[in-house]
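Pasting a structure below so you can have a look.
Removed: one protein chain of the complex. Kept in place: all other protein chains.
Up next is chain A:
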Amino acid sequence: MRADLELISDWVAPNSRVLDLGCGNGALLEHLQEHKQVTGYGLEIDADNITQCIEKGIPVLEQDIDQGLTNFDEQGFDVVVMAHALQQFRRPDLLLDEMLRIGKEAIITFPNFGHWRNRVHLGIKGHMPVSEFLPYNWYDTPNIHFCTFKDFRDLCQSKGLKVQRWAAVDGQLHDHWWTRLMPNLFSETAIFKVSR
C-alpha cells in the first residue's frame, strides 16, 4: 500500500461514497472497503489495472477523465479522490471544479515541484528534475502540469475553496516539523482535502 493512500484513508469518513479518479489497481478502494466500509467506484484507463480491479472485486469503470465527468450526478459522492494524477490532466483547474461538483469533498495528492531537490536540479544543474519519485524525462513524462505546494494553495484560494486539511510529507510519506514548517521547500508530496 502506497503511504499516500494510507494517509488518504485516514481522511475518509466511514461509510462514505467514494469516487477514486485514476484508481490504479484499486489499492485505495480495497483498503477503504475493508477498513472504512465505503462504497464507490474507481476510474481507470489502464488495461492491466482494470483487470486487476475486476479480479479483486473493486468496482472499476473504464473512463478517460480527460473526456469529462459529465456522466456523474451533482454531489453524488461524499469524497472524490485523485492520488498523484492531477498534474497529468489537460486542465487541472477545471478538473478540480468537476471533482467538487460531483463530490462534497475532494482529496488531492500531488508531487510538490517546489521541493528543494527539484530546485537544485533546475536552478543549479539547469535540468528538468528526474528522480526516483518522478522518473520521467521532460519529453516522455505524463506529468504535463506540475505545480508547487504554494501554487495549489493559491489556486484553491482564487477559487474560494476551503482547505479542510493539508499534509506535507517527505519521500517516505512521513511528516516532520520541517515539512510542516516549510512545506513548499521540504515536502515531496502534498495532500489537500478541499470543499466549497
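Just so we're on the same page, contacts are C-beta pairs under 8 Å (C-beta built on N, C-alpha and C of every residue); 3 or more make two chains touch, one makes a residue touch a chain; residues count from 1.
The criterion applied here is as follows: contacts and distances are computed from a predicted model.
Participant: Name the omitted chain as UniProt records it, choosing among "Extracellular solute-binding protein", "Homoserine O-succinyltransferase", "Sarcosine oxidase subunit gamma" or "Phosphate transport system permease protein".
Facilitator: Hidden chain, UniProt protein name: "Homoserine O-succinyltransferase".
Participant: Of A:7, A:32, A:60 or A:82, which one is in contact with the hidden chain?
Facilitator: That would be A:60, which touches the missing chain.
Participant: Using the touch definition from the top, which of A:51, A:75, A:164 or A:195 touches the missing chain?
Facilitator: Considering all chains, including the one not shown, the answer is A:51.
Participant: Which residues does chain A use to touch the chain missing from this display?
Facilitator: 17, 39, 41, 47, 50-63, 71-73, 76
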